[in-house]
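Quick one: structure below, then a few questions.
The complex appears here minus one protein chain, its other protein chains still in place.
Read from first to last, the chains carry the letters A, B, C and D; within each, the first residue is number 1.
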Amino acid sequence: MSRKPEEASCRLTIDGREIVVAADTPVIDAAERLGIMIPRFCYHPALGAVGACRMCAVKFLDGPVKGLQMSCMVGARDGMVVSTTNPEAVDFRRQVVEWLMANHPHDCPVCDEGGHCLLQDETISGGHALRRYRGPKRTYRDQDLGPFVAHEMNRCIHCYRCARFYQEVAGGRDYGVLSIARRTYFGRYEGGRLESPFAGNIIDLCPTGTLTDKPSRYRARRWDLERGPSVCLHCSLGCGLTVGARYREVMKLEARLNPEVNGHFICDRGRYGFGYESRPDRPRQPRVDGRETIAGAALAALAEGLKPFEAGKVAMVGGTRSNLETLAALLGLCRDQGWRPPVFFRDARLAGAAESAAAALSGDLVASLADVGRADVILVVCADPLAEAPMLALSLRRAARRGAAVLVLDHRPCDLPCEAERLTFAPQELAGCLSRLAHAALRGRKEAAAYLSSLPLPPDLLPETALALDTWGKRLAEARFPLVVCGTDQAEPTLPALAGGLARLLAGSHDQDRRAGFLPLLPGPNGLAAALAGGGDLEALLADIEDGRATALLVVESDLLSRTPEPERWLAALRKLKLLAVCDHLPSPLLEAAHVVLPSRTVFEAGGHFVNQEGRLQRAMPVFSPGLPMGRTLREGHPPRLFMSCAPGSEPRPAADWLKDLAGLLGAGGRAGDWADLAAAFPGLPGLAAGPAPENGRRCLPETAPGADAPSVAKTGSPDVPPDHLQVLLVERTFGTEELSCRAPLLAASAPEPWVDLAAADAGKAGLAHGAWLLVPLPGGPLRARLRVHQDMAPGLLLLPRDPRLLWQRLAGTGVLVELLRLHAITAEEEPAGEDTTLEAEP
Amino acid sequence: MPDDDLRRTILNMLQGVEHPREKAVDVMYLLQRQYGYLCDEALVVGAELLGMTPLELEELATFYDFIYRRPVGKYVIHVCDGVVCWMHHEDDIFRHLCARLGVRPGETTADGLFTVLPTVCIGDCDKAPAMLVNGRFYGPLTPGRVDEILETLRSGDEERVLCP
Amino acid sequence: MPLKPDFEPVLFKNRRGDRPATFDEYRQGGGYEALLATVGKKSPEEVVRMVTAAGLTGRGGAGFPTGRKWAGVPASAPYPRYVQPNTDEMEPGTFKDRILVNADPHLVIEGIILCAYAVKAQRGIFFIRPSYESDAQLIERELAVARAAGFLGSGILGSDFSFELSVHRSAGRYICGEATAQVNAIQGLRPNPVKAPGAHLTEAGLWGRPTVVNNVETLASVPHILTRGPEWYKSLAATPTGDGTKLYCVSGKVARPGCYELPMGTRLSDIIYEHAGGMLPGGTFKACLPGGASTAFMPETLFDIPMDFPSLKAVGHHLGTASMIVFDKNTCLLAATINIIRFFVRESCGWCTPCREGLPVILDILERIEAGEAGEADVAWLETMTRQLHHAYCAFAPGAAAPIEGLLRHFRDEVMDHLDGRGCPFGAPELADKPGAWHLPKGGRP
Amino acid sequence: MSLWLAGLALLLVKIGLVLFVVLTGAAYLVLAERKLLARFQLRLGPNRAGPLGIWQPLADALKLLMKEDTVPAGADRPLFLAAPAMSAATAMLIFAVVPFGDSLTIAGRPVPLVVADVSVGLLFVLALSSIGVYGVVLGGWASNSSFSLLGAIRGGAQMISYELPLALSLAPVVMLAGSFSLVDIVSAQAGCPFIVKQPAAFLIFCVSALAESKRLPFDLPEAENELMAGYHTEYSGMRFGLYFVGEYVNMIALGCLVAVFFLGGWRGPLLPPFVWLMLKAALVPLVLIWVRATLPRLRFDQLMHSSWKVLTPLALANILVTGGLMAALG
Partner (left out) sequence: MLPEMVKLRRKGEELLEDGLGLLRPFATTLGMLFTRPITVQYPEEKRVLPARSRGRIILTRSPDGDERCVACFLCSAACPVSCISMEAATREDGRRYASWFRINFGRCIFCGLCEEACPTLAIQLTPDYEFSKATIMELVYEKPALLVDHGGKDPDYDFYRHAGVTEKGEKGSHVNEQEPVDVKRLLP
């Protein structure tokens, strides 16, 4: 049967109003565009139509389709006349609600969905108030789905949204549909934590209270929440969030639709990475020399304290989790006072990689997360998407489901929720491998000559790996929309530039409508801005402090001591400082050492702007005013009976405000308006000058990157790894390692136990088995952790997560090697007990 | 654990099959035959052999009628309750059977021999009322005939159903 | 009306009653001649043309023209392609496929091979329900015989046509008989029907490849069409609107229930009285379900109707699988309907709301009517709900609606006699069991 | 000198007496109104302070005196403080020209039973009632409150509108009496009270005076269900009390004026003149209370309509008719 050639767009009439949409747009979407919300349960734009709930029935009065049809299942065609208010359709929808309500329990008062429940809305708006079904109600036993998702199966209306998301969109394989007919059950094989790191989305998707948010269970109604749009800070992707807070405490985060970034979904790290804002140990009071004081006094003391120092001896350390305003204020302060350039990244390699990635980005090349879903061949270099930016993994799966090839070139055992082809190399070999691949991809391209000649020499490769790399190269060259993803967390400084260069040249091949994309992963939510701002080197700063060349240090929203592998050295160095001021909202040992502590606000209280890895400027709104959570102010079981104009614990101020006021006290010149400020601070983001971003953000990158065609690549020599030695690498994990979310009580309590990774070959040599407890002799002392052995991992490496529960700081520096044979398993009796256990007592 | 023969049989069956899931029902039948019913252990083993997760196999196992996820007797008596058999006093047969075996529908006799299950029309309507015991049709039934059949089954060893 | 004197069975040509026809018996009766005359000699397109010309309609229940279905496989469609002979046959009252497979397995096999040839399929999957385990074994055994004879495997009869046929045992659910659900079932997915707008199985079925799903009875007619020509086949029918012969199953309150091969369009009265031996002693014809449980009750007034697809359609009924379930005057049709709806409630796949939630509510109402706990408002509600069932996802719920509609259309008075505390006029006025718990139908028995 | 002193003393005595009577009367008029209103509404009214609540006015006064005297933020303080006094004082000043009886002769000297027999007494009365508006307008304006201001504007507009028919309705009286002095007007009614000769003027005067007093159905300036309490929303304590006193004194004054202008003043048989005056004067407040208990509040447009389109033309016509008749009858 041949189908009619489809028109690009068609005109149809819905409830007497005409609309032009692309042909085959579901009628339900076309109606929504007119502002007509056709009731639905199973339909969801991100999941597509399956016609299971039969709730979106409308009457087709004229055109190619006639009669009562489901508006989600019918694609728009020219000449359709649709009535959503036709009595037949309304009666049917009313009947559907009655059927669904026949077994729905009478528990709205104790249901967390009450108040934003789709079923409640449709039941009430449809006028179903009297129960005609006299039979008994069906019940189900619930399952424990882990710490995040509460299951109350009685309320299920079998829309299949959860299972469709979980299995099809997220690639999860441990939650699905059981049984048949009216006994159909949504759950797991047996109770237990949902394995997918995207499981939280089924809470947003569930149209009733079957799947609800467990952490906020029974705590607030939607109408009582202070809600506002925000941005996720747990990686560089900048996914949209909606924050819901009550009684000065974040209750829950939900995904906020941002079609070009995260779409409808977010990962669980983003969803449950809150709670650091209401930790009991959060600094809330300004302190000078350990004594609590008021804001003005602390600032004055800091300004006074800074005056004696000559400008060159004052240093600032910033963080990539700060908002753009803070970074701009920090940069402005350094510039105006003539202080040393601020330091943003934890080491020189990361700074180099981030800066080279930022330099390779431009508006015509950068790819958004949505672009990942559109690409047909995706090369992932030196990135572990699930660990570093989980939503990227979801986008890769979306691409793979549409038939895209995902090619992963990395040294880690990257676990992806989709089919992917993998090649593993040691990190220092990746540039060489990329070079081989690029040669295959760009063979015979004259304009690529400069680029190709700048590439490092490929390492010695096995014939089959070389062949695979060549094939990959060819596939990239032939692809309609090739896309290169490159991580920075583990990459050599030149690698992102090489990857970006490859993407740029792929874009410039044969025909016009071909495009290519480059998507780097950057450290932190404002990593791009920090990388563009440049800045100093943290190791050099440490040396200068030790040598007395820097005597005053201001640390703004950066946790030096728990992010560095050399905390002892840092602590010693900090003691030499004449002045240490810390402005942060996270508790850290740094605060104890500080002379001046300025408590800052979290993103939930301060809001601010963030620029994600594609240069998209997005705004987080302040959602609630700071203060001790109501629950912590209770007296005799109830809130105190006080009338006060401000809440207790409301002293924290936005870091940018602290810095601006400090600048004022230090006699800085007049300040321009905020946007001019920001634009001036980040010349690499020209789009900032255009002012506030719209709801879904706006790209601020320059359209073309000058000189990005031929990246200047400094050849890096691979470190000498003696035989039978393992290079210790610090890696990210999906849960428990990222700076902010590892302090989120929910994730800290439920993150899987930290493990170390070893390639199967190495494990075999050392005689170590999967799951064994391992004693790793680190320079700073032994470290104990459970071992995982991987087949698909580059040999010669020992991967150690940056998990605060693991005392990885005993590493004492980067580039550490351990002797393979000195690793040994420890017996069961030695296991978790003993003073040297790995697990730190972190709440 | 399934014995090695069964494991080998299953692996052979899956050998060279492009989509192992295709064989999921056959694997479940094999495991069910060995374990008596598809117990949790069998399901986990089956899932592992098929490259599926236990949930994925459970999605199928709980869907189907002839996959037993609860212990059953040696003889599973599927009594047809289709409309034709119903017309021919199937309920009397059913009650008689339950009373004779002292079980309620879905239960297994204490000696582990019989499980009585109602089932949809088994396609033996010309011999209604009918029932199916481990793949073999019995019909038309009368209470007396049911007793005879039970007696025969009790005394004899289970013979596999064979094609005519 | 007696049979034409020259009528001889086509599908049941080799039926023996006690055992299946063997390969040799089948060969002797002209078996596999069609295959020999076709493979390498006729083009696949010609086979499709002949089947189209014969007007062969699908015997699985929908009556879709087989030729058109086969022609629906696009010439440019990718390989491998699949043929999926459907022997799920779980419609209550239907047992013709079992009789057919048991009578002449090779006829079925030959039909499948010819179908595969016509649509250029490489693999066939014989989907069979678990109750027919013995038939599954029979087919497997005979497949080996056919393979040994060179009718299956690679390079059949020396041509470049290769075809493999294997048996897929289902684990038993009515919904697996639905073509798209069956495709899911074979792939090892949950057998929910799938309805993607604009997609046909003949374009994307098993593993996204073209798949032809046909009832075995349909396929078994193909060899005969190819050997004796479409015109001959069409002339077999008793009515101009019919095609060939049909396997009619008769069950219920008749003297000789069974499966009879008769010209398509034989009159209902003839089927019951000429072939099935009339009603059981002491019974009078009251109604019959013409094509299994998912068709509407046909009252006495239609007793003389020719049983083919168009004739029944003209009077608002459906031939379905042509499995007549005959009720006599002593049977409460409401109780029978309850039994049927209970079947549908149990076998719903649980995908869409009207089927999963609506049918139990309907069953509850029916049971309350039977128990005399209902009033006229309930009957009105029942009628509305039954009408709404037609907007369900697949044909399952409309199938369940059919008997209720037949009941309310033709036997409304009988239903009304139950209302307002009166209960079933035919049987024990016991309270119907509450739905949900396992229960047996009570009352209304003959 | 002593004569002058005696005159002064006499004047002070008269003022003291008048004020005492008027203020006590006003206080008990409040009680009477509350009691009567309660009875009109099937209630009992104040009955807690003393038997039948007779100490209620005292208690109220005490309460008002003891309450905090608040001045709203942003109010025009001097005006805010002065306005209530203006309202009360103008009401009380009216009694300066009301004759309570014929002259008494004490120690051989005729003592007129009026505080001041002003030759233009009637004009004095009209002037005072015009000044009384200031208490309302200034109080409302000075309060810095929207409700108060609205009330004040309404009050101003209402007073100005009804001033006209009020004055015009008295013109025939003056024409008949041939004098502006209230003493002379009373004297002119020795034969027959003017109500007989001037029923129309009497009606116009009563309605206009009712409107001037800002009582139901003309209480738009304080319409509590629209404006809280109108111009005195922001007042508390005794300043609020002064407005109250003003209102009730005004009622008594009205009673006296009606008696003087239309009912023959203190004239009457048998009873002493003062008692007659009191009786006549008491009649008017009682009717006002009755009206209050009966009629609903007018709409503002109805209020204006009745003044400009009904009462004023009617009063003018009355003057013409009176003038014509007087000319015709000589």
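By our rule, contacts are C-beta pairs under 8 Å (C-beta built on N, C-alpha and C of every residue); 3 or more make two chains touch, one makes a residue touch a chain.
All of these numbers come straight from a predicted model, not from anything done at the bench.
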item: Residue among A:Gln69, A:Gln95, A:Thr123 or A:Ser179 that touches the chain left out of view; value: A:Ser179
item: Options A:Arg141, A:Lys307, A:Arg402 or A:Arg443, residue touching the unrepresented chain; value: A:Arg141
item: Given A:Met630, A:Ala647 or A:Ala689, the one touching the chain that is not displayed; value: A:Met630
item: Touching residues (missing chain, whole complex) on chain B; value: 62, 65, 68-70, 72, 105-106, 115, 117-120
item: Touch residues of chain A, complete complex, unshown partner; value: 105-110, 114-115, 136-142, 152, 154, 178-179, 183, 185, 217-221, 223-224, 247, 630-631, 634, 636-639, 641
item: Residues belonging to chain D that touch the chain removed from view; value: 36, 38-44, 290-291, 293-295
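What we mean here is this: only the chains that are shown with their structure count from here on.
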item: For chain B paired with chain C, centre-to-centre distance based on mean C-alpha positions, whole Å; value: 24
item: Centre-to-centre distance between chain D and chain A (centres being mean Cα positions), rounded to whole Å; value: 80
item: Chain C and chain D, separation of their C-alpha mean positions in angstrom; value: 103
item: Where chain C touches two or more other chains at once, by residue number; value: 173, 190, 346-347, 349
item: Contact footprint of chain A on chain C as seen in their complex; value: 72, 74, 173, 190, 195, 197-198, 200, 202-203, 345-354, 356-358, 360-361, 364, 368, 381, 384-385, 388, 391-393, 434-436
item: Residues of chain A that touch chain B when the two form their complex; value: 173-180, 185, 188-190
item: Residues on chain B engaged by chain A in the complex (per definition of touch); value: 43, 52-56, 58-59, 62-63
